[in-house]
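Here the complex is missing one protein chain, while the rest keep their positions.
Chain nomenclature is as follows: A and B, assigned in order of appearance, with residue numbering initiated at 1 for each chain independently.
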Amino acid sequence: MKMRIAVTICVCAVLLPLPAQSVRLRLATTTSTQDSGLLSVLNPPFEKLTGITVDVIAVGSGKAITLGQNGDVDVVLVHDRKAEDLFVAQGYGVSRRDVMHNDFVIVGPAENPAKVAAAGSAAAAFGRIAAAGATFVSRGDASGTHVKELDVWAKAGGKPQAKWYKEVGQGMGAVLTMSADLKAYTLADRGTWLAMKEKLPGLKILSEGDSFLFNLYGVIAVNPQKWPKANYMAAMQYIAWLTSVEGQRIIREYTLGGQQLFFPDAIP
Amino acid sequence: MNGPFAKAITLLVTGDSEVWFITGTSLRFALSSTLITCVPGIPLGVLIALKRFRGRRPLLAVLNSLMALPTVVVGLLVYSLISRSGPLGGLGILFTPPAVVIGQAILALPIVVSMTASSLSRLDRQFPEVLVTLGAGRAQVLWMSVREARGPVLSACLAAFGRVIGEVGAAMMLGGNIRWYTRTITTAIALETGKGDFELGLALGIILMAVALGVNALLHAAVKHE
Partner (left out) sequence: MSDNIAGSAAAGASGRAAAETTGRDGSPLFTVRGLRAGFDGVPALTIDELRIAEGGVTVLVGENGSGKTTLLRLLNGLMEPWEGSIEFRGAPLDGPGRAAVRAASAMVHQEPLLFRGTVLQNVGYGLRIRGVSRSEIARRADLALRKVGLAGFGRRRAGGLSGGEKQRVALARALVLEQPVVLLDEPTANVDPNSRRVIERAIRNLADAGTSLIVSTHLMDTAYRLCDTLVRLEAGRLSDNSENILKGRVESTDEQFTRFLAIGDGAGSTTLLCPALQGDFRVAVLPMNEIILSRQPIVSSARNMLRGRVTAIAPVGAALRVSVDCGIVLQSLITRVSAVELGLQPGYDIIATFKASSVRLY
């Protein structure tokens, strides 16, 4: 019996997880960025080039910023300009660079009960949804998408307080699936929409193109003055990669369902 | 329900390396954290059961209610300790495997302690006395008591294992769901369902259950042989 215990312990000791040895760069980004699949194409060449392993921690925009503030990550890639500017102004981040943009689209049931117009502003579309009392699913999680959505509501007359407005606190994919199930409207980033639209029967883009729905991505390194232990050098290398010719090319050439998702902005 | 089952089998049979990786990671984390928590957990449980002391009942009540703590809350608590901005930030273990193991060990501890204590309190009160009159020292009394109640104690360990292998709150918070590093079956399920891929989420869930069942069966078989 004692032998058995010893063997079990040895086996487990072998399986015991140990912290890795290679240089690691911790990147906090949003779930929608990760879900778009871009990073799976963008990061490996960087890793090969530099030997740095990129740990992608995908959370809501708000949490990504918080992680940066706490010094738990080395670099932050989000799409919330106001929050990013505050982050830098408060001294948590340095070297902010524009990386790319995609846009948001307003999707909804093909029947379009709120009669949202294809052309026209996003605010007008939201106004029609509110007037019709049509079901709307909100991210409700302080993510970049959520912030943009609230901004549109602000222009359309204020955040709804009614039953048809459902704040679910989940990721983009789940919200889209729910919208398909509930035949509801929602605001989605084009990337996730393109990735998932095959699986969302009855849902289609009903309004797009308003420049207000512009979704700009920024990358910021965590301030080494504030967090000396942050891997500043690797963070700067990553920022260099994202904004390099090669990096920007990969971004431009990344397609989903045959369509280009992101438009590079780093090099004017 | 056909879809997820078929998908689960396909994933395993075709040897999808990512699925095998996260399965292995889930197992490693859960086994390590359960083993680690048993080291203080079982002796603590034995002590609580056998020694009469003030505040024994309230302590057991506290332990029982700790078992109801949401995993996210435990994750948050540990995060606040090991975050760079926290007191133990210098260790730099956040978003690495040890962080997840620690968080899960903390989750498992109240289970092991309270279940061990209750199983041992069913032992005859005189049992430790008998051992002492035969010349046993304190450590030996502990060992023999656990041995006598080994069925229930093993159940306690298995219950702890079950809780940690199926939890996602602490693993997500402390591990960060980093691909090829700290991603487990549970955090992967959260990711996939977040993306809307419910079928894959279910398939992974089925794999997780199969693993948990397998471990349970193995351990029970090992003990039966005694």
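Assorted remarks:
The rule is short, and it goes like this: a contact is a pair of C-beta atoms (placed from the backbone, for glycine too) under 8 Å apart; a residue touches a chain by one contact, two chains touch by 3 or more.
Everything numeric here is computed off the predicted structure, so don't read it as measured data.
Which of B:A6, B:V132 or B:L213 touches the hidden chain is settled by the complete complex: it is B:V132.
Within subunit B, the residues in touch with the undisplayed chain are 124, 126-127, 129-130, 132-137, 140, 144, 147-148.
Please note the rule applied: only the chains that are shown with their structure count from here on.
Subunit B has its Cα centroid 32 Å from the Cα centroid of subunit A.
In the complex of the two chains, the subunit B residues touching subunit A come out as 25, 27-29, 31-32, 35, 83-86, 89-90, 92-98, 100-101, 176-179, 181, 191, 193-198, 222, 226. Residues of subunit A that touch subunit B in their complex: 1, 4, 9, 12, 15-20, 26, 31, 35, 55-58, 69-73, 170-174, 176-177, 192, 195-196, 199-200, 227, 229-230.
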